[in-house]
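Left out: one protein chain. Kept in place: all the others.
So, subunit A:
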Amino acid sequence: MKVKAQAVQERKPAAKTPKTGADLFVEALQAAGVDTIFGYPGGAVLPIYDALYRAEPRFQHILTRHEQGAIHAAEGYARVSGKPGVVIATSGPGATNLITGIADAMMDSLPLVVFTGQVGRSVIGTDAFQESDVIGITTPITKHNYQVQKQEDMPRIIKEAFYIATTGRPGPVVIDIPKDISGEAYESSLDGGDVHLPGYQPTTKPNSNQIKKLTQAIVEAKRPILLTGAGILHAKASEEVRAFAKRYQLPVTSTLLGLGAYPASDDQFLGMAGMHGTYAANRALYECDLLINVGARFDDRLTGHLEHFAPQATIAHIDIDPAEIGKIIPTAIPVVADAKAALQALQEAEAAIPDIQPWRDHLQQYKLEFPLWFNNPVQDLIPQWVMQAVHKATNGNAIITTDVGQHQMWAAQYYGFDQPDRWVTSGGLGTMGFGFPAAIGAQLASPDSTVISVVGDGGFQMTMQELSVLQERKLPVKVLIVNNQSLGMVRQWQEFFYQERYSESLLDVQPDFIKLADSYNVKGVRLETQEQLVAELPALLQSKEPVVIDCRVLRQENVFPMIAPGKGLHEMIGVSR
């Protein structure tokens, strides 16, 4: 057997093979406009991979080195491109290795269509080799899922899956395909017909009475605040939200996932709110009399103790998912709608512009008096400072992906996103190992952008095998390891709340990341001083090659300011040095 180790292998001329169910699958993907697939082959998807081999035109198939890498890459791709990420894995372990990514996409509302192989229909339910109950396992973590029971259902199911994944509140849809369904001959072609889902009719247009009520509330408010969530990004409504905020001169804050929906450098922007948000943003939420939430879901990391969350405020909530409205906070003005449609309707409504200058001055005072801060010693690398340096070296134009933890918070606090869809982070599920594969997907979605995967030394070690993809595809992803030789956020909490008992959070033993990169034929650089970083970072980030940067930062640095667990928005600690 001859094996070529090249990315694009020479293909055998397509012998005349009979058409199978897997060809129906390929036709359905083509009809859905799919060009990129993230996947990993295996026994139950052999017929599918054979059909992919024969498909014309070819799909761009990204072979990650673990299924988890495939699905996080698909998430990054979906987040940046706005198109659904498509994933293929085999049955059993292939499918179960996707679970973290499916749950992550569900929490952060990312459109994915995930195909899993399944054992043949005749042995389903017999604990066959590589069988797992994918439908049972994924039901609570998908927007919807399907098992294809008949070949002729496949085109319809695939069409519905793309529709469900990408409309309303986006989310992951799993399609489980038994091997005999994809393997058996099927001669004719089928299209999926019209999508007919009587139980799925998302409301996208706002109710005009609620828009009137909200407009009235804005006119009457003395202390309004606008909270931007990821719903704005999904609705591609950044311009609309900006126009709306400008019209009423509203102070603006954002959730973690909403960053970039409103420009960070605008002077109405108070910074991110929540556990590690700015003092000004959290005080604004605490003191406001009208909270306009557009596309956020009042996550506990945003609200802190609910009793102290916007206690004097009228709550207005615009969300495409009615189940999010009133879930956490009783809502006086519910607007079920697509963020773009709702903001447009609000802009069309006639209203007097209220004078909120005293409130704006008051918040501006907070902003000036209590900005984000960090100690900056002369020599050592301070992670916050590194984030500022990354911003400077990329003019704030890079796509940044992260895992969860300290590095994520520092990136969120200090990178300063002025544009939408440049921030890819695992918010709801908080997944270590997300950032690096997500960067691969982001780079594929936006080949000309500088994509930087800001990761911790812990999280990178969870999915670093995907360096192979950089090697194989020559993808110029920049991996910036914020290396504090610890699981920083765990260590921080142990320092604050467990009397410095650092239980299993210090990673004294590490691989040599430079040698690791080198073994994948990827450039590796270690940065240890500010001087060195200033001299080398810009060129490294502008390089057209992939680079792994092992950035040795001060180990004991903590994320501030902070709302301790169980505390309210007004109880921030570490507000100033």
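Methods note: a residue touches a chain if its C-beta (ideal position, glycine included) is under 8 Å from a C-beta of that chain, and two chains touch if they have at least 3 such contacts; residues count from 1.
In the analysis below, contacts and distances are computed from a predicted model.
Trainee: What is the missing chain called in its UniProt entry, if the choices are "ABC transporter substrate-binding protein", "Tetratricopeptide repeat protein", "Acetolactate synthase small subunit" or "Acyl carrier protein"?
Mentor: Of "ABC transporter substrate-binding protein", "Tetratricopeptide repeat protein", "Acetolactate synthase small subunit" or "Acyl carrier protein", the absent chain's UniProt record names it "Acetolactate synthase small subunit".
Trainee: Which residue, A:E184, A:D321 or A:E528, contacts the hidden chain when the whole complex is considered?
Mentor: With A:E184, A:D321 or A:E528 as choices, the missing chain is touched by A:D321.
Trainee: Touching the left-out chain: which of A:L46, A:L63 or A:I135?
Mentor: A:I135
Trainee: Residues of subunit A in contact with the chain that isn't shown?
Mentor: 135-136, 139-140, 143-145, 147, 149, 164, 197-200, 321-323, 326-327, 330
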